[in-house]
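With one protein chain withheld, the remaining protein chains of the complex are depicted in position.
Labels for the chains are A, B and C, by order of writing; each one numbers its residues from 1.
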């Protein structure tokens, strides 16, 4: 199967290449880049030296079966209709098709949505929640990294009305790769290392995406507090989530709800009681690690969810979605476990 | 003035030595260690090479004016009465005199308090809250690092009833030095770097200390959610705090409350609106950085507080307390600003 | 094919498990550990959660086709004869069979060699140098990490007499995982991060191993200066090597020598001129990156070689050797490229 990548020089693009090289069915025939067309991919990214990946091309997309778009928001939606018309299946790793309401998109992303008529065509690509809807779709909105970690922890509990929706607080922490490959003072080693900070407080763009999906799970609309932080590490997201439990809900009930939801999910691991997720468990893999505890003193459940932001939070989940829409086993090419240490 | 340090080989002990060397009045005449007595201090800690600090002694405390105790809990309280009797002023950097109720101590520290009769003699050493009570005392309970960061952000707001006490959630993040100098798998570089995790979820011993002080500020007893996390960095604490505001309270009101409380405090900095604390602002210094934002969407205020856990969170605050009980200017020897980068 | 691992809880052991899980022919049926027998492997190492790896066993080796030994020196040699007798092929990732001369072993490792009669049976397992000798062997001495990086850079040049043997200086740098999983002050995050040091100066045990192999390549015996350093990172080795070139040797000659030696080696990459190796190019992969420059000002060639110490420097090379002695394609299960970033 022929695949292409738009935005092949970013971190998500590189991660797609790394993972697709391990995929037995996918063949990368197109690496597109607006800024680096003409450059030899392996000379820019020597980890792939002697891989025969060829040169970066411009953004003219050739005949591919699946196209991965790892572009800034706004750039994918404008061209998607054309690709779909040509029979190309599109997996958008950007934000263009994640929000169902173009006005919400406008409010948070500050531009008019370039193709609102396509929004209903898109499916939100968390297979653990929407596997059946994804099958047969041609346009997948691959979720954001923070939403993936947050939603996997919360959605089953909200569906069963076990927690109080509007009490939810998500305190999330991300490695620096989440900010992309662009150089700035904010990603400068000397400014980031031995440092820790919050950012985008009460205004991060993943907020409406999380709210949309959690509201769908709960069956009613509500708002969450979401605060991202920057950790002096490269990869990984850990979300610490607080919620009041509904009256009479026990820790066992919460745990059983998760177990039921995830018993057949090979990428989701509910850790043994008392063992808390670490981001490194997921490093370089598509796996998710979950734990919770009901604090009887306060009546709040504390949920911790950990993923690799570039794999389950981006490229890995995108390939998981590719497998589903292409009829491959869902785990094809994604079997590797996290590297340690 | 003659000072001594018990537990001089730990990170807090080393930090006391570093800071006291810059103090114009304090002369270190005693470095005590149960495990390393007889060793030359500068050979163990070459950053002090040629400082004439002499040898580590055992734990027999000579005549000093002020004794800093940086020992595990339980060890200081048992010997404090004797030191006080000899006229030595004691600053305990451990946990023995922080909790007013020996039963609470028993519940969280799992041992009987060795000297409950001394608890009323001790003052909780956050100068910004208890400056007048500290003056003239001979026994100071130097606060924990997480409590220092948390209480400085919350106490003024609770005193003025601006936030809902039992809605408070403290999501705190610490550098690895907070775990001390003991080697374990949990502090192993290969296990900690490129990793992030929560620990002590709903059971960390700083919880009752925070609750005690915040309850005193609020005028009534309540509980908080407190979750510490381990950041792959050496120093620094950042606390992200969430609380529902009382009806009608605006962000301006919250900010003014802080400004009133801290206008004369040289170590506490309320950052300009929109600028969020980073732990590195405080690195190696006794300074505290604060910011808040009222999220109108959720009705919650988000507070961020940053300190260096070994300075304002331990050795620096101890010297600030020493200055107060000794009649020196409170900032003596503590003038240095954080190193950057 | 059935494989087993002795010393399965160390970093090399975990890395063997990670890589063997990706190998289509090898099936791990034995994970041995003297210290943790009885523990469930996945609970100790949650990155493998739900992998059905079972429990750690004691050191009684069952019927396996290949046994990987990742034990401290001295422990493997004592038991190897028994395993060979049982028809088990042994790949020793420790130091027991690397040195040809048991007296040299005694000098550097401070113990009598436990089985000197087996030394001639062992082959030194750098496939790029000894592929034909490895084929058909039942005992492989898997090289040390520093020797692998150093020898791959130097051996071809020495074979062709292009550099002055006794002018060689190897200044090597390693990530912390090279020191193993044992917790000590020397691997404590707070002591290692934001720090850099040399260690084992003029006395590191990899010195005689490097000298032996380089002397074999040169055809005469000589000594090298070798200094390892500790880098505040987890994985990776970079060796910076200095040598006087023989009269009349040009940079082109040196480069052509490498190209001839490595043109068919898929794991060895001579970077384009002017592009210098970074350890991260190799991170988590079995690949080697090389560059050199002849400094006309001094007449010295500067060689830089980079590998992942746990893969090409340990577990990956061991599996490469396993593939050779088992008749599999040499790259089976080792196709993955380095993760970036």
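Here is the rule we go by: a residue touches a chain if its C-beta (ideal position, glycine included) is under 8 Å from a C-beta of that chain, and two chains touch if they have at least 3 such contacts.
None of the values given here were measured: they were computed from a predicted structure.
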Per the touch definition above, residue among B:43, B:107, B:161 or B:331 touching the missing chain: B:43
Residue among A:194, A:209, A:295 or A:308 that touches the chain left out of view: A:194
Contact partner of the left-out chain, one of C:51, C:138 or C:227: C:227
Touch criterion as defined above, residue of C:78, C:111 or C:201 at the omitted chain: C:201
Contact partner of the left-out chain, one of C:92, C:128, C:191 or C:209: C:191
Contact set of chain A toward the excluded chain (per top definition): 11, 175-177, 181, 183-185, 187-190, 192-194, 232-234
Footprint left on chain C by the chain that the document does not show: 166, 169, 171, 173, 175, 190-191, 193-199, 201-202, 223-225, 227, 229, 231-236, 238, 240, 242, 276-280, 283, 293, 295, 297-298, 300, 302, 304, 306, 341
Absent chain, residues of chain B that touch it: 11, 14-15, 18, 21-22, 43, 45-51, 177, 181, 193-194, 234-235, 266, 269, 271-272, 275, 278, 280-285, 287, 289, 335-341
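One rule holds in what follows: only the chains that are shown with their structure count from here on.
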Per Cα centroids, the chain farthest from chain B: C
Chain closest to the assembly centre - both centres taken as Cα means: A
CA centroid of chain A to CA centroid of chain B, Å: 38
Whole-Å gap separating chain A and chain C, where each centre is the average of the chain's CA atoms: 36
Residue list for chain B, restricted to those that touch at least two other chains: 175, 190, 193-194, 232-234
